[in-house]
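Okay, structure first, notes after.
The other protein chains are all here in position, but one chain of the complex has been omitted.
In this document, chain identifiers A, B and C correspond to the written order of the chains, with residue numbering beginning at 1 in each.
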Amino acid sequence: MTDRKLRMGMVGGGIGSFIAPVHRMAATLDHEAELVAGAFSSDPAKSKKSGAALRLDPKRVYASWKAMIAGELKLPDDQRIDFVSVVVPNSGHYAIVKALLEAGINVICDKPMTVSLAQAKDLQRVVRKTGKVFALTHNYTGYPMVKQARFMVKSGVLGKLNKVVVEYPQGWMAGFIDNPGNSIGMWRMNPKVAGGSCCMGDLGTHAENLVRYITGLEIDTLCADLTTFVKLNKLEDDGNLLIHYKGGARGILYASQISAGEENPLNIRVYGTKMGIEWKQEDPNYLLLKDPAGLVTRYSKGNNNLCPEARGAARLIWGHPDGFIEAFANIYRAAFQAIRAERAGKKVPKADFPTVDDGAMGVAFIETILASAKSKAKWTKMKK
Amino acid sequence: MTDRKLRMGMVGGGIGSFIAPVHRMAATLDHEAELVAGAFSSDPAKSKKSGAALRLDPKRVYASWKAMIAGELKLPDDQRIDFVSVVVPNSGHYAIVKALLEAGINVICDKPMTVSLAQAKDLQRVVRKTGKVFALTHNYTGYPMVKQARFMVKSGVLGKLNKVVVEYPQGWMAGFIDNPGNSIGMWRMNPKVAGGSCCMGDLGTHAENLVRYITGLEIDTLCADLTTFVKLNKLEDDGNLLIHYKGGARGILYASQISAGEENPLNIRVYGTKMGIEWKQEDPNYLLLKDPAGLVTRYSKGNNNLCPEARGAARLIWGHPDGFIEAFANIYRAAFQAIRAERAGKKVPKADFPTVDDGAMGVAFIETILASAKSKAKWTKMKK
Amino acid sequence: MTDRKLRMGMVGGGIGSFIAPVHRMAATLDHEAELVAGAFSSDPAKSKKSGAALRLDPKRVYASWKAMIAGELKLPDDQRIDFVSVVVPNSGHYAIVKALLEAGINVICDKPMTVSLAQAKDLQRVVRKTGKVFALTHNYTGYPMVKQARFMVKSGVLGKLNKVVVEYPQGWMAGFIDNPGNSIGMWRMNPKVAGGSCCMGDLGTHAENLVRYITGLEIDTLCADLTTFVKLNKLEDDGNLLIHYKGGARGILYASQISAGEENPLNIRVYGTKMGIEWKQEDPNYLLLKDPAGLVTRYSKGNNNLCPEARGAARLIWGHPDGFIEAFANIYRAAFQAIRAERAGKKVPKADFPTVDDGAMGVAFIETILASAKSKAKWTKMKK
Partner (left out) sequence: MTDRKLRMGMVGGGIGSFIAPVHRMAATLDHEAELVAGAFSSDPAKSKKSGAALRLDPKRVYASWKAMIAGELKLPDDQRIDFVSVVVPNSGHYAIVKALLEAGINVICDKPMTVSLAQAKDLQRVVRKTGKVFALTHNYTGYPMVKQARFMVKSGVLGKLNKVVVEYPQGWMAGFIDNPGNSIGMWRMNPKVAGGSCCMGDLGTHAENLVRYITGLEIDTLCADLTTFVKLNKLEDDGNLLIHYKGGARGILYASQISAGEENPLNIRVYGTKMGIEWKQEDPNYLLLKDPAGLVTRYSKGNNNLCPEARGAARLIWGHPDGFIEAFANIYRAAFQAIRAERAGKKVPKADFPTVDDGAMGVAFIETILASAKSKAKWTKMKK
């Protein structure tokens, strides 16, 4: 451990948010950070109330993110926030993140990173220019057994990769199909807030990131079929892709919000010439290695037979389930390594968290999908 | 039970065949038929030896299927075969089946039915003209819980159907990618014997048939991506499809022979506006009903709470696993209902087995896939 | 295959029987036998009707088992039955089996073998004296992966065995607890027909046999707790045992008929100094090997990496589920090896089926349990 806790600020995440409490628990799980400031809502009263509920010093609960930047910059260095977690809806990310970075503040940001590739590229530029830390919470890569999967692929256990099947079906919007009224006002369905995609932006980007994290495979071309089942939805709520990866591997990637009865099964199967692997987010502490000789071997979290990254990512030994929060906290913990270096004026090390380049890849992925879908599933080259 | 066992003949299925013993066990499991004749190989010596191993009367072990037809027709009606199971490789089906039907002999045939849609249509015509029974062994529809799935869809339990994901990955060819020499001579990889498709013909047609059996959905258009990973393979060994079903449902269907470490997981998930269901061939005695309220209910074979078709298809009560052979036997048992009617000169009833029309649909499916793949995944209208 | 099918007779198993059809399907699955005679009920009319439904020659459908023995003995050797399957309730086994053996007829018999240890010992004597084949249908040992489990234990994969947990809970009697009237007339609850035990005789003996088959462990002493929950039941419907095996291993064995909602989960876990294994009857085609290093390896049926006995016991390759009937048929197939030798006047080989000694061990097990339970769970030496 290090000498002090990092000081955390937050933009968005007022009372009622689902993801903001996850960020706050994840950030503080390892006693490496504490929340000290926030602009929790574009409604100053709600921001104030949210800050009070979090027991923050009222002086550091701001009416807007701009006020927060201004206010924090005035504080002495040993009080000022070290980083800010940005948890507003998608369309808000770009301006906030950019301003934070340019104000010299490190950023941890929800995905998808931006609502356009142009924005994403600009953020890449700003990150490089400022030298600040930017981490994107593709939290599923924080699970120990995802790291083990990555290790096995890299180690050649699977042989040359031939096929990847990744799926991410949810079912919570199915009920809106027959009762669309219930979905009114959902920001995910609103292009102005969510960007050009609902389902693929929310879920598909996690799937794409997971594939890339585990396999290193990059998409060459894809062919997309998007559908909107919920009448009031202005964006797609179901998306199915055929993928050609660079190097010859083939893939299926699909995501859905209308797969009635599914909860959150982000599942991936990777097949090489020698072996296959399978990992399931809803049963995250296990990884299956499938041997064509007729063996399926289950590796489990918290054992010494795993790679160092997987061992390091487990907070508990075997048989004591690590969950979603712990995986999320692993993204934070890795980002903190970089942030501590940045704070200390040292060279920021490469650490095991999703970067601005991953974010840009995700946004390019969305735009490629939209282009392919518009052209009726024409094979479309991955945008850059 | 009825007064006598049906007399079964077989074309193909000599010593060493995988599927022929399954046909023979399935056909006789319920004591409703007995094998009395066969032309087990195009090699007369092998046919003879195979027949001897099966304890057949040597007079009824024929040197060729033509000889069998001729020989059996000479026998009195109370000795002659009632039906023939055709278990030769794909390209042999058409001529044999046609000749049998035209000779007045009922047929049970392996899938895919033929190697061209023209052949398939001709068989449709012949079946109609002759009035004989033709059953295709899409055996997976014989499982009790597949029948329960079909019942639930028909009963409206799922609401309007929106999405179908069906997968059928095998891995046994993965080993040939690096060691292609081992695959030399495999008939499935040879267009002259297998027809225009390897993986989609062998596995994909099962998947398509299963979807149609359970949901009644017919393909409107599809978009296919086929790949050949095994160098010596002249046909595809991996295929991924996007599907638009008539009526608006969307689908993914994929099959593979290079998914290293997979055995035989033909799995299907169907999602409606109200509920989802899931069935897995490797765990066939269960059906999952997924309720968006947060419940997954497992129905199991052999219980009184199932529909009559599912109850009737189980040979054993709950907790006593029915397997592949029993499901296969259900196709035979249903076909026997029709064959007994035909033998008795009665109107042949509609029974619960795949017909020549299902076979034609499967062949049309293959040809549509090949057309789409050739055009680089262009959406292609299902052929008729 | 051999030159002719064995001729099978049956005692018991008239219309409505659950287990008799299983015997008939199992016996004929491999085309190695055919049913030619039977005394299907102590009610001659029912026997006749049952025989007709099975398409037997009416002359060989007998009014009683005594009549069957007499009638068959009069037939020439090349028509007479080769063996008889005895599927009457427990208390009927002894006299029938003894008479059959003494008449020179081989026997396949349901379990438990007899209703007293004295009877069991007499049968041991008769089997030895007559030299006829006697097989007991502890069918669960017929599963391929049970044979693999046995192989792994014998090969020392587990190290020295320390603990065995075997459970066999069913739930079908739970409904009788509140509505005892429904259970009236159940023979399993009637000491005159079932013998001294209901649950342990029906289920517990399977569990004991399974442990012994897999591990070779024999019970030294046990301590039993039996309970009757169904008011009209004169015997126990739930039983829990602590066991000391010879050589120092410890065990738990329990069986139940009132475990509401359980179907037929006969499950076993064996732990040695090096590894553990687990097998579940309701998911029978897999065997788990548990390595303390943090790996659980699933072996699956139909693969070449299994021992010869497991390979030989599978009728189908990987991923094509073998079920209860196929496992049952493996007992028959093994018994047929012995019966063919006996018929040919050759030395009867040791084959892989449960013997009269296994049956006697099962009856001794029941009597030991009853003695321990009567003495209020006193540790009781296994009877011989």
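What we mean here is this: contacts are C-beta pairs under 8 Å (C-beta built on N, C-alpha and C of every residue); 3 or more make two chains touch, one makes a residue touch a chain.
What you are looking at is a predicted structure, and each value in this text was computed from that prediction instead of being measured.
J.: Among the chains present in the display, which ones are touched by the chain that isn't there?
T.: Listed by label, the shown chains it touches are A, B, C.
J.: Of C:275, C:310, C:335 or C:360, which residue touches the hidden chain?
T.: C:275
J.: Per the definition of touch given earlier, which of C:82, C:110, C:262 or C:342 contacts the omitted chain?
T.: Spelled out, the listed residue whose C-beta touches the missing chain is C:262.
J.: For the chain left off this view, which of C:131, C:292 or C:349 is in contact with it?
T.: Result: among the candidates, C:292 touches the missing chain.
J.: Could you tell me which of B:50, B:183 or B:300 touches the chain that is not displayed?
T.: Reading the full complex, the residue touching the unseen chain is B:300.
J.: Name, in rising order, the residues on chain B that touch the hidden chain in the full complex.
T.: Residues of chain B in touch with the missing chain: 293-300, 302-306, 318.
J.: Touching residues of chain C against the unshown chain: what are they?
T.: Residues touching the hidden chain, for chain C, are 158-160, 162-163, 165, 167, 169, 171-172, 174-175, 177-178, 223, 225, 227, 229, 238, 240, 242, 244, 250-252, 254, 256, 258-263, 269, 271-276, 289-292, 294, 296, 376-379.
J.: Residues on chain A that touch the omitted chain in the whole complex?
T.: 1, 3-5, 18, 21-22, 24-25, 28-31, 35, 53-55, 170, 262-265, 281-285, 300, 302, 315-326
Convention: only the chains that are shown with their structure count from here on.
J.: Chain contact topology under the given definition, line, ring, star, complete or other?
T.: Chain contacts: complete, every pair touches.
J.: Suppose every chain is reduced to the average of its Cα atoms; which one is closest to the average of all protein Cα atoms?
T.: Smallest centre-to-centre distance to the global C-alpha mean: chain B.
J.: Roughly how far is chain B from chain C, going centre to centre by Cα mean, in whole Å?
T.: 35
J.: State, to the nearest whole Å, the distance from the C-alpha centre of chain A to the C-alpha centre of chain C.
T.: 56
J.: In chain B, which residues are in touch with two or more of the other chains?
T.: Residues 262-263 of chain B touch two or more partner chains.
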